[in-house]
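Of the protein chains in this complex, all but one are displayed in their positions.
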Amino acid sequence: MALIHLSSPHVSKANATDRVMRLVLLATLPALLALTFFFGWGSLIQLCLAATSALLFEAVCLRLRKRPILFFLRDGSALVTAILLALAIPPFAPWWVVVIGSFTAIVIAKHLYGGLGNNPFNPAMVAYALLLISFPVEMTQWNAPFVLIGDSWKALASFPESLMIIFSGVNHHLIDAYTGATPLEVLKHRGGMTTEEVWRNVPVLSDGVFAWYGISAAWLMGGVFLIYRKVITWHAPFAMISILFLLSSLFYAGDPSNFADPFVHIGVGATMMCAFFIATDPVSCATSNRGKIVFGIGVGALIYIIRTWGSFPDAAAFAILLMNLAAPFIDHYTQPRSYGHRRANRGIGGGR
Amino acid sequence: MNEFLLILISTVLVNNFVLVQFLGLCPFMGVSNKLETAMGMSLATTFVLTLASVCSYLVYRYLLLPFDITWLRTISFILVIAVVVQFTEMVVHKTSPLLHKLLGIFLPLITTNCAVLGVALLNIQKQNNFIESIAYGFGAAAGFSMALVLFSALRERIAVADVPVTFRGAAIGMVTAGLMSLAFMGFTGLVRV
Amino acid sequence: MTTIVTAVLILLLLALVFGLILGFAAVRFRVEGDPIVEQIDALLPQTQCGQCGYPGCRPYAEAISNGDAINKCPPGGQSTIEALADLLDREVVPLDSEHGEEQPKTVAYIREDECIGCTKCIQACPVDAILGAAKQMHTVIVSECTGCDLCVEPCPVDCIDMLPLPVTPTNWKWPAPVSDPNLILTDRGRGHLLQGGSQ
Amino acid sequence: MNPELRKITLDGLWHNNPALVQLLGLCPLLAVTGSVVNAIGLGIATTVVLVGSNLTVSLFRHQVPEAVRLPIFVMIIAAFVTAIELLMQALTYELFLILGIFIPLIVTNCAIMGRADAFASRNPVPAAVVDGLMMGIGFSIVLILLGAMREALGAGTLFSNMHLLFGETARSWQITLVENYRGFLFAALPPGAFVGMGLLIALKNLIDAKLKQRIEKSKSTQTDPVASKRVRITG
Amino acid sequence: MQELLNSIRRNTLGISLFAAVTAGLIAITQVLTQDRIAANQEAHQARILYEILPQSLDPNLHLQTLSLPAPELGMHEPIRVFQSIVDNQVQAVILPVTAHDGYSGDIHLLVGIWRDGRVAGVRVVSHRETPGLGDKIEVEKSDWIHSFDDLRWWGEQDQRWNVRKDGGEFDQFTGATITPRAVVRRVADTLAYFEQRKAQLLTPVTRTATSETERGHPNES
């Protein structure tokens, strides 16, 4: 017969954290396909590498912390982290980049804090930021989408070639043939050209921008799916995208030659991925709905500021980390008004 | 105006005293366990830092320079700061015993907060004028306060997390500060100096 | 030589001014009394058992405010240590086992037919929780007894027992949920074990 | 060794290490530990100041009026620091340039002030000097460890640029760990300093826990009843 | 009242006593080390200068300076040019210039130019470029900076004074084009400036500088 002290409720919804994670994995599929379509096999290979190494590191950490390994491996959170990391780094970065990245994400950013659910910073973004400042060369060498270097998908590196580039790295001429700056980088280091001139003259933008638009659309699809399945709420993505759109429109309207247009900010780079997959990471985001809106606004504004005046063309990772570190503070000031209270309990009061 | 905005952005974000310049770390690690205390410490430090900036400027400009004894700057600044802090401490102790106890040993230790002497020395190194000195001191304090307050909120969250025993306490605090510093690297380049 | 003289003079000047200010402040802003003692005392369990090595809770509170360790009160146990650490912004430390170990709350019961009415226990009880006159049997007022066990030792016929309070539906507490120990071990719990040593 | 001095020594080097346990003096600790040579330079300077200030404070501990205690202590420390600063400028100018503002900032190294106030002002001269020395060495060891860690990871070398401190012959002391190392910039940048320090503290925790376990094991075989320090407060 | 006076007297006395003693000690140290420090400072400044132009050429190089306005080089304040004078003829000059469009902040350079317009050498005094990427402009890190040696500038249409990516002759670093581009441009500008102000630059100065007044760093402005 039943145990005593079993607390109510005695039923629960068929719902599980692993299912949530699987849905997120599913939602990254369109973006994975789009990346593979435009940039070749690189992303797929990175993904396999990231997933294997992340699971491995996770298992080692669990082992060291004397936790049941399979139980936790099954929750799929390490895979989500791995995939987001793999899709964020350049498709043809050398293998050790992604392995160091998984190590940082899983060991430093996640397990030092106690594993799933405990980490204050987004593991994938910690890894990305660390890689970016440690290996700027490898991390800024994006290859060009096939629309720029040939007229068909065949122009990209074949699968064996891709493997060779990633694992041996010797094939420098191969890399050089493919790499180029991303649109955001081009716009940032435009060397005196106006925005319009850049759009007209630089092939990445004039011809290749559709690749980026396509990828953004794929992320957007995944995001909408997640909202539809109630895995995430609309608050953070909506707040982030609208504030980014607002800021970029304002500045662009003020000085169209010097500031990038809103379409670039929204449609190019990691914006969509960040909005739907990263700013929504439940663990490291703010807690309440209102908090999520503040979080989103912060991320959007910081992305714009860093992209426009800072040193990093794609600022998503830093913006996310900065807001991650502000999230607990935001939580203090965005506690919702509870039933029966005239005002919400804001601010500190946890002390005494 | 623009000038001051730049100084503020530079000291608060880009060259954050704690996270990038490594000044004022002891109170940063020591008083960040509770948000409430952190806020008290922030206020105290802001006050002292701004005041120290002013006093040290005056001492440098009107005592040390005229007599060409600039090599006495360390000792004279620290003397000024120590006195200002001690005076503040006495006043706080008398007027608000609770605040005094909350800040514990750290109020006298504001004297030995590197940020305070650091701001005085950097003011000279950067040849800031009087107004700039104030702005710089205030900016440094604001940057310190921001980092401290955010960090303590973060630490409160970490305190209920399942951190491995070996890392609990100062160790995870350091790692967190490192990740904060990593995040702040995102501001690199906002202001070019 | 002049450099040396100027240097000394200037610093002397500064020092004079500051000495004046601080000398003035030292008297003007002198603080008497220490309200923190009250706060510390309020956190102590008031069992008045003396296990901390001080005669009662308040003396220990004074000692703490003068820098003594916060881990000497076994009746208060870990939760009191945490509260004190919180108040004083000190590190949380495990209970000092030299002063005893944290034990479940108990109250004293006098086996009344054995009591000889010597009144020794009444003299020992710090909170006057024992009723009775000389040569009559004594009883403990359960609701007032703090469980300090100071009355046990003086009893010449050993008729006082320290018994744990019975659990009834009214004073029963929900336990913290325990998950399958093989699955979720929190490091928090283990941390206590590790730090707390053998207990 | 005299048990008291032994305790002071152990405290300084391990149990109450200023950097690992008290978390004092963190600023120079993190700021200048990009390489071993910086660490050694700052370590020596700090130790000298610590010993000097502890000595002086302890000497005059009965003469200092309470209200101006702190200002006087900082003046003593500042005097030592300025002297060191001037000497370094005279003797190892290049190193002085690298360590930069952190030499005058030794004044505000909380560890020094902390020792002066908490220890030297209450203890006789020999104890104070030993304490200063041990705290200084403890601090320096951490400095050097962190410096070595960051230099090795960040640049793939150890002991580079030692000539700045030890003269030209020391140029050859450099050990290159990995040829053509690409450099792991993270270690060299501020975040790396924090994380490295975090790892060092964790390492100390780990060792402490292991030591404790061992002591416990050996203890559990003996039975020495704990003497209760209880005080009887009533009749 | 009595207590107040007492307190003030005691505290003031104490603090003053210590102030006097410590100030005295510092002052004595200062007097003792003064000369040595001054020499060190001078030597430090001069070291880079003599890396560009050998000391054997003119040992007084670091003392012979000339102030010139240089708005063409984007400097608001006059720059201090060092002249290497042999037999009363300026053999070469060293110009301190700053490249503003580096990756993260200003790059301070010293550009040495022979009297015939060839580059004598370029050195980076200080910069904030990314270690491992942009810092290859340091002579300790790579000898890229030597690629300027002995080059000349043939006027605006000279396409060689560009990084390879922009169609010039200078290598960029893998992954970092901005830093070398900024340095190359600034050196080219400096050569142009030299051609323009040749007359002034090549007029020998009498020794204006003494070690006492020239305490500052060449690029400290």
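In order of appearance the chains are A, B, C, D and E, and numbering begins at 1 in each one.
Everything that follows uses one rule, which is that contacts are C-beta pairs under 8 Å (C-beta built on N, C-alpha and C of every residue); 3 or more make two chains touch, one makes a residue touch a chain.
The definition used in the following text is that contacts and distances are computed from a predicted model.
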Name check vs UniProt for the chain missing from the figure, options "Phosphoribosylformylglycinamidine synthase subunit PurS", "Acyl-CoA dehydrogenase", "Ion-translocating oxidoreductase complex subunit C" or "K+/H+ antiporter subunit F", returns "Ion-translocating oxidoreductase complex subunit C"
Contact set (omitted chain vs shown chains) is A, B, C
Of the candidates B:L5, B:L58, B:I131 or B:V160, the residue in contact with the absent chain is B:V160
The listed residue (A:F71, A:F167, A:F210 or A:Y228) that touches the chain absent from the view is A:F71
Listed in rising order, the chain B residues that touch the chain left out are 156-157, 159-162
Hidden partner sits against chain C at residues 41-42, 44-48, 56-57, 79, 82, 116, 118, 126-129, 135, 144, 146, 156-158, 167-169, 172-177, 179-180, 183-184, 186, 188
Against the hidden chain, chain A presents residues 1-13, 15-17, 19-20, 71, 75, 77, 115-118, 230-231, 233, 282-283, 285, 287-289, 331, 335-342, 345, 349-352
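Note that only the chains that are shown with their structure count from here on.
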When each step joins two chains that touch, the fewest steps from chain A to chain D total 1
By Cα centroid distance, the chain farthest from chain C is E
Farthest CA centroid from chain D: chain A
The chain pair with the larger count of contacting C-beta pairs, comparing D-E against A-B, is A-B
CA centroids of chain B and chain C: separation to the nearest Å works out as 36
In whole angstrom, the CA-centroid distance of chain A from chain E equals 43
Chain-centre distance (mean CA atoms) for chain B and chain D, in whole Å, is 22
Among all residues of chain C, those touching at least two other chains are 3, 7, 10-11, 14-15, 18-19, 22-23, 25-26, 187, 194
Check: chain E positions touching at least 2 other chains come out as 7, 10-11, 14-15, 18-19, 22-23, 26-27, 30, 103-104, 130, 132
Within the complex, chain E is touched by chain C residues 3-4, 7-8, 10-12, 14-16, 18-20, 22-24, 26-28
Counting only contacts in the complex, chain A reaches chain B at residues 65, 108-109, 111-115, 118-121, 126, 129-130, 133, 302, 305-306, 309-312, 315, 317-319, 321-322, 324-326, 328-329, 331-332, 348, 350-351
Listed in rising order, chain D residues that touch chain E in their complex are 63-65, 67-68, 71-72, 75-76, 78-79, 82-83, 86-87, 89-91, 93-94, 97, 182-183, 185, 188-189
